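Report on the following structure.
The complex is shown incomplete by one protein chain, all other protein chains being positioned as in the whole.
For chain A:
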Amino acid sequence: MTTTSSQSQSQTSNPVAPRSGMLSRVANLIYWTARYLERAENTARLIDVNAQLVLDLDAQQDSDDPRAWEPLVYVTGDEKDFVKLYGETTDERNVVEYLLFDRRNTSSFVSCIFAARENARCIQDQIASEMWETLNTFYLELKQHDYESYTQFGPSEYLSQLKLRIQQLYGVAESMLPRDEGWWFYQLGRYLERADNVSRIIDIKYYMILPPNHQVGAALDIVQWASVLRSCSAFEAFRRSKRGQLTLTRVLDYLIRDRAFPRSLLSAIIAAENCVRQIIADADTTANAKHTFEQLGKLRAHLEQTDIDAVIASGLHEYLDQFQVKIIGIHTDVGRAFLQSEYEEVATA
């Protein structure tokens, strides 16, 4: 009797996706919609933290230093592209235009929202119409914005509006999307993108340390770490986490290895691993799918075993760089396993 009831309970509490899966093209579009949204949000966060840092620098009489905005261009990994479009001048206007409003930059905020909206338009039949409408409305408004909008509202106010709009999209998705395979691809895209982006936000600090007269542990250093935490919405959570004083090791440990904080690298990878587990749960697992799952497991273990002091000693930037390369590898694995439309192997098997 007990067995029967617990069985039926587990069936209802753990429903599984249909064996056949969804269209690969659609899964790909959902995955990328989430990546674009997450990327846009993090771009806004990145600019926000830098705008605040620059304000802090103000007191140190560094405010006119053109290098104040330079790190952002490096962190997004597109300095060549930037120089081609804007020359060598990395002032606020150029950097913000490039990162927020320039459609020639395929990773700019507006490009990401446009791409997410184009993807969503392709799969309007698959996602909730509320989600499509929310995204469409946001894009139609954003289309009319420019650098003037940014300065008119002030960076902090304007960027928090952008972040809020993206959070609204997450909220709509959260409450509207059925928890089927599409949802797990959506989440997978989101968490892989987040892991990559947060590692880049941490990396921005590496560039900020560059000025030669800088001292680790100085007052300015603390202020900067607080800003990095804030850009991940992690400041208050960090304070509550009983990790004590704000030090380099503690902050890095929190952002890289905290299990509970949703924007830490480890949490993002655990979430991504769970997504792949859900996707392959009820399917005949292919070699590629299995490989993807294993790679995520390895990366999770790597993060869990990371010794932060050793990382600081041997080079934080290199550590983060390697991490980003691993994320790219997993992204390629996901594509090969689920998203490409080439099914010759399956068809002949």
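Keep in mind that, in the parts below, a residue touches a chain if its C-beta (ideal position, glycine included) is under 8 Å from a C-beta of that chain, and two chains touch if they have at least 3 such contacts; residues count from 1.
Here is the rule we use: contacts and distances are computed from a predicted model.
Its UniProt record calls the unshown chain "Circularly permuted type 2 ATP-grasp protein", which is the correct pick from "Pyruvate flavodoxin oxidoreductase subunit delta PorD", "RNA polymerase sigma factor (Sigma-70 family)", "Circularly permuted type 2 ATP-grasp protein" or "Sugar ABC transporter permease". Across A:Arg25, A:Arg259 or A:His317, the single residue that touches the chain missing here is A:Arg25.
In the complete assembly, the contact with the undisplayed chain comes from A:Leu140, out of A:Leu140, A:Ala260 or A:Ala301.
The chain that is not drawn here is touched, among residues A:Gln124, A:Thr151, A:Gln167 or A:Thr332, by A:Gln124.
One of A:Phe109, A:Trp132 or A:Tyr319 touches the chain omitted from the figure, and that residue is A:Trp132. Within the complete assembly, A:Ile279 is the residue of A:Ala40, A:Val95, A:Ile279 or A:Leu299 that touches the hidden chain. Summarising the interface, chain A meets the missing chain with residues 19-27, 118, 121-126, 129, 132-133, 136-137, 140, 181, 185, 279, 283-284, 286, 338-339, 341, 343, 346-347.
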